[in-house]
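A single protein chain has been removed from this complex, and every other one stays in its place.
Chain nomenclature is as follows: A and B, assigned in order of appearance, with residue numbering initiated at 1 for each chain independently.
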Amino acid sequence: MSLSTFDFNELTVSRVSRHYGRRRALDCVSITLRSGELVGLLGPNGAGKSTLLGLIATLIRPSSGSVAYGGRPASETSAALRSKLGFLSHDLQLYTELTARENLEFFAELYGLEDPRECAVRALKLAGLESRGDDLVQGFSRGMCQRLALERVLLHEPRLILLDEPFTGLDEAAGRTLVERLRALKADGRMVLLATHDLEAVEGLLDRIVILRKGRLVELTDVGASLRHSYRAELSRLNQP
Amino acid sequence: MNQRIFAGFLIVGVVMFAIAPVYIARAPYESTMGLIQKIFYFHVPAWFVMFSAVFISGIFSAVYLFKQKPVADRIAFAAAEIAVLFGVIGLITGPLWARKSWGVWWQWDARLTMALILEMIFCAYLLLRRYGGPGSDKLAAGLALFGLANVPFVYISVNVWRTIHPATSVVPQLAASAPGMFGPFVWCTISFFVLFFVMLMTRIRLEEQRAEVERLHLIVEKG
Partner (left out) sequence: MRNFFRVAWLVMRKDLKVESRSWEMVSTTLFFSVSCVLVFSFAFVREGRPIEGAAAGILWIAVAFSGTLALGPTFERERYHDALRGLLLAPVERSAIFAGKLLGIVLLMTLVEFVVVLLVALLFQAPFIANVLWIGALLILGNFGFAAVGTLFAAMLVRTRSRAVLLPILLYPIVLPALIAGVMGTLAVIQTEPNFDLARFWMSLLLFFDVIFATLALWTFEPVMTE
């Protein structure tokens, strides 16, 4: 399967479970995403959001169930699939001993992109870090690291974008920039699955909302005026025996 | 696991072990070593079993790593435990015999060194499974596979190493022993393998049941 030709328009997670010994991290989770959809993944800490994202990113194998990318399982597509995946985990996957530019150039080269230098320059601009491009990441604030990490994940223009708490450490301005970036990605036909606690920031941005609680997934159908309000209501409903 | 086959082997094993001491006692005395030579009837079969267990553990570890079948992991784990157990038997009976027959507790020859290294590798396997935390099943499988791959190398390297320094002849040739010893030896070897089979099946069953308990736990927690 050639790297450049593989693409997909639909992600199907079917009844996926994942347990670690006696701890059930995910319980029969099913979800479908299509191009141009921006889905919010909400839920309390420890609900299994990071596990689900890691699983969709092919880093974790499900204990049962399956994930299909355009109808094909991960094993069939491997490296080609990863060329269309972008996963920003909570730990940012950056090398602190390298500069921002070096980080971007390394990953651009690794992903086999044409003209890695140019890609890095563009990414720095989008992250608002042009002036800090040659500074070591070690000296960056959390917010700066977050912006850099996001652009690193988007370097190869992935079709499926998985974001784990991308608003962490971002001030209001940066948060708004991120929201605009996400809107643009959506318009570009990408699929975005976004796990977050920052409900105010994503107000009005999300197409669909799913809630993960104790490993189980529930779709939030009635959003109403306030996302936070609806989310809280749904959680308390789920908490009732 | 077919209950009847297992029960059959168990009975056969018990009977064979019950009769074995009679055969051993009736076997001819070895001229130079006397009674202590009879350790040989336990010592050599113990090592045979140990190496077989190492082989099984290594092969099934590879299957587990590449095919992800949980049953392969259970077999590998059970075999590793048995390897360590029979290895300990071998490592204790060996020096007891060596002290009497060669005058030293230990010799750095190919076979002994290989046995010691394998024992260490599989002890490390058990340590890893116990203290490694989640995911240690895969890591241990990797270790067992590497341990198995190591066997020919240790044998060659220590063999050539030993020829540089003079060494006393170590292992009695089976063909050279009196026929009176060969019979009991075969009997004991077969008994040990029956025991090995019984223990392996029991241990695998234990792992199966543990997996089942985990599965039930998950179902119960669902509610």
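Observations
Assume a residue touches a chain if its C-beta (ideal position, glycine included) is under 8 Å from a C-beta of that chain, and two chains touch if they have at least 3 such contacts.
Keep in mind the model is a prediction, meaning the values are calculated, not measured.
Touch with the chain omitted from the figure is made, among A:Asp91, A:Glu114 or A:Glu172, by A:Asp91.
From the options B:Gln107, B:Ser136, B:Thr189 or B:Thr202, the residue with contact to the chain not on display is B:Ser136. Within the entire complex, the positions of subunit B that touch the omitted partner chain are 65-66, 68, 117-118, 120-121, 124, 127-128, 131-133, 135-136, 138-139, 142-143, 145-147, 149-150, 153-154, 156-158, 160-161, 164.
Residues of subunit A in contact with the chain left out of this view: 3, 54, 57-61, 79-83, 85, 87, 89, 91-98, 102, 106-107, 109-112, 136, 152, 156.
In this text, only the chains that are shown with their structure count from here on.
Taking each chain's centre as the mean of its C-alpha atoms, subunit A lies 49 Å from subunit B. Across the complex, subunit B is touched by residues 19-22, 24, 27, 61 of subunit A.
If you check the complex, the residues on subunit B that touch subunit A are 68, 134, 214, 217-218, 221-222.
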